[in-house]
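Only one protein chain is missing from this complex, and each of the others stays in its spot.
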Amino acid sequence: MQRRTFLGRTLLGVTGMASSSVLGLAGALTARNAHAADTLKVGAMIPASGPAGLFGPSSKNCCLLAQDDINARGGILGQKIEMLFGDAGAGPEAATQTALKLWKGAGVRAFVGMHDSAVRGALTTMLRAQVPYFYTASYEGGECSPGVYVTGETPAQQLAPVIPWLSEQRKLKRWYLIGNDYSWPRETNAIARTHIASSGGSVVGEEYVPFSVDNFDASLAKIRASGADAVLITLVGGASVSFNRAFAGLGLAAGITRLGTLIEENTLAGIGVQNAENLYSSAGYFAALQTAPAKAFAARYQARFKGPDAQLNSLAESCYEGFLMFEELARRAGKITVPAFNVASEGAHYDGPRGRVEMHQRHVVEDILVARASPSGFEIAKTFPAVGAGQSCKV
Amino acid sequence: MTAMHASALATMGLDLLYVLSILALTAIGLGIVFGLLGVMNMAHGEFVMLGAYCVVFIQQRGLPTLMALPLAIVVCATVGWAVECYLIRTLYSRPFDTLLATWGLSIVMRELIKAAFGAGYQNVTLAAAQPLQLGTLAYPLYRLELMACVFLGLLALGIWFGRSQVGARIRAMTGNPVLARAVGVNTTRLASLSFVTGVTLAGLCGVMLAPLVRVEPYMGLDYLLNAFFVLIVGGFGSVAGLLAGTGIIGATQSLTANLLDQTAGYAAVLIVSILFLWIRPNGLIARR
Partner (left out) sequence: MVSSRAANRLALVLISAALLLVPAVVGDFDAYQIALYLLLGIVTQGVALCWGNVGFLCLGQAVFFGLGAYLSGTLLRAAMQQPVMLALLPLCLLLPAAIAYLLARAVFGRKVDNGPFFSLITLALAMLASLLANRFSGLTGGFNGMVDIPDLPGTDRYATLYYVIAVVSIGSTWIFCRLLRSPLGILWSALEQNEERLQFFGFDTGRLKAIAFAIGAAASGLAGLLYAPHQGIVTPSAIGIGMSTQFVIWAAIGGRRSPVGALAATVIIGLVSASLRDRYPFWEALMALIFIAAVLWFPQGLSGAVAPWLRWPARWVRPSTSLTEQQAPALSSGAPSGGDAVPHLQLQDVHVRRGAVRILDGLALESRTRGICCVIGPNGAGKTSMFNAMSGRLTADRGEIWFNSQSIARSPAWRVAQLRIGRKFQIPSVFPGLCVRHNLLIALWANRLSPRDYLRSAPLGWHSAFGKRLLSRLPLLQQRPELAAGSLSQGARQMLEFAMVALMEPRLMLLDEPCAGLSPAETQQLMEVVRWSVDHLGASALLIEHDMSALEAIGGHVFVLHQGQLLAQGALAQIKASPEVRKVYLGGRK
């Protein structure tokens, strides 16, 4: 190589590395010292990538809406909220790193998380109740770690009243359980079995698929062969979409009822309403909810956030609820520490888009809705009022 | 009972054929680039992704979906030509470095698409969504169309490659480039054309697959690995090898997935590929 080009390239290389190091260092430092100590930093862990990535944009929007609404009311304990976002979709390890950076690096005082159970498990063991942690997504139940306040739905809410009702409505006897391969589907299915048994049905198949699987032909063949008349779906995000589309594509939708606990508006849009015949979803909120507070909330959301990515859905709305609960607990406790929150949590309640939500045993009692997919999206088929979470966590 | 049994079997058969078709489809492009030219193109899956995102792009603008085909051809051919000219050409004699450089390229392509479209999953709507009813058997019409396309395409490719001059010239060029140049084969242009054709085929494959699979920035990796495994097991450089590889990999995956589960199916494919890489790296139907 010519000496000139060698020197030139060397200089280029060294300069490039040096400047990016300086940039990086500067970036890291400014992130730390950017804002005055007058704001209350709250970490929002929502998925921006990975299997649950499709909930990302809408969740972020709801967090921003919550930030604005709470700050308009004067903030929390007199301080305005500053929201710092972390990507919870890149797997438990990466999410732990991100949360750690927000906590120890940026000085976050509380976390609100809408992500999968694997990340929740990792975060709770990392945080060890040093800061309050609000978990807002529907999950499998059983989270009693100290310092964790769960506003997400549990199977006791999403399945216990729903399975008997649906079985009776649609005459369902033989259930097939299919989900992704990790803790939430497995534990949910374990609980689902008891509810299915108690409503007179039986489980004819159970299957777990890795996140990377795209082709559900083998599973669909098994479903058909098993003679199931109902399928309980605990697949996440993209997997749920692929499965449901293929399900309808192979002509199974007419004869088999599908029930999912994580099928919200974005997933339904992905599946396509023409593929969603006899598809039911149960959750604490749907964008189609017609109560006054829900309609007001939806109107405000749609006025501010437009675009197909940002469709309002139950998971994103759960972030908003999580912030409302945080606000309420902080108001009752008077300071933002886990012991104070523990004392304040029992009986804390507020009225939000979902209606009245009350906290007991660090879980919530709220109305549960069952929605059916129709050509115009979800329509609410049944409301179960004030269903308890069925947990027995020590406060 | 017998009718249901028969239709279940028929569905299983069609499923297997579908898996084989997708495998063959994704492997054709790499078969030309890796099998004929000898370039380990680790960005192959990203060209498939490019094709799929062309469909997303067209649908987001509300244009007729069929326009995605010419768009994909133009995009992939342009990118492919640029890549061959500036990246691959300097690395023909360094297979390792080609592997790494194209891996870097795949990251660049992935990140650019992620920046443009977001990291989430994209929905591609399908016109022929309703299943085709054949007696008690219901099967998605689009899949049947795809399988027919693949079959015809492979047939055409096999005939053209075996009979035409270009096939012979490509074989000459990879066998002995100096001699090929000496007898008047324009190796630079031929290599560029082959590479561009290979990646464009990959892009078209992406267009065809977009309604059936998950469209997201990381979708390419699976296709790359499957295509590699097909070529390694079957042997590169011939359509027969491509078919053999497709058959073995597809059958292994389907059978194991049906007997055990999806994870076991993929693990079986990996194990078979590792064994072939170790014991018979030139594949079943070696070129020489």
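Each chain gets a letter, A and B, in the order it is written, and its residues are counted from 1.
What we mean here is this: a contact is a pair of C-beta atoms (placed from the backbone, for glycine too) under 8 Å apart; a residue touches a chain by one contact, two chains touch by 3 or more.
The model shown is predicted, which means the values in this text are computed figures rather than measured ones.
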Chain not shown, its touching partners among those shown: A, B
Selected residue (touches chain absent from view) among A:G74, A:P210 or A:P385: A:P210
Option from A:A88, A:A122 or A:A218 whose C-beta touches the chain left out: A:A122
Sole residue of A:A94, A:V273 or A:A340 that reaches the chain not shown, by the stated touch rule: A:A94
Given B:G13, B:P70, B:P95 or B:G162, the one touching the chain that is not displayed: B:P95
Sites on chain A contacted by the missing partner chain, in the whole complex: 9-10, 13-14, 16-17, 20-21, 23-25, 27-28, 31, 87, 91-94, 96-97, 100-101, 104-105, 117-118, 121-122, 125-126, 180-183, 210-211
Absent chain, residues of chain B that touch it: 40, 87, 90-91, 95-97, 99-101, 103-105, 107-108, 111-112, 114-115, 221, 225, 228-229, 232, 263, 266-267, 270-271, 273-274, 277-279, 281
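By definition in this document, only the chains that are shown with their structure count from here on.
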Whole-Å gap between the CA centroids of chain A and chain B: 35
Of all residues in chain B, those that touch chain A in their complex: 8, 11-12, 15, 18-19, 118-121, 123, 125, 129-131, 133, 138-140, 143, 213-214, 216, 222, 254, 257-258, 261-263, 265-266
Residues of chain A defined as touching chain B within the complex: 48-49, 53-54, 56-57, 181, 207-210, 212-215, 217-219, 221, 224-225, 237-238, 241-242, 246, 248-251, 269-270, 272, 274-275, 309
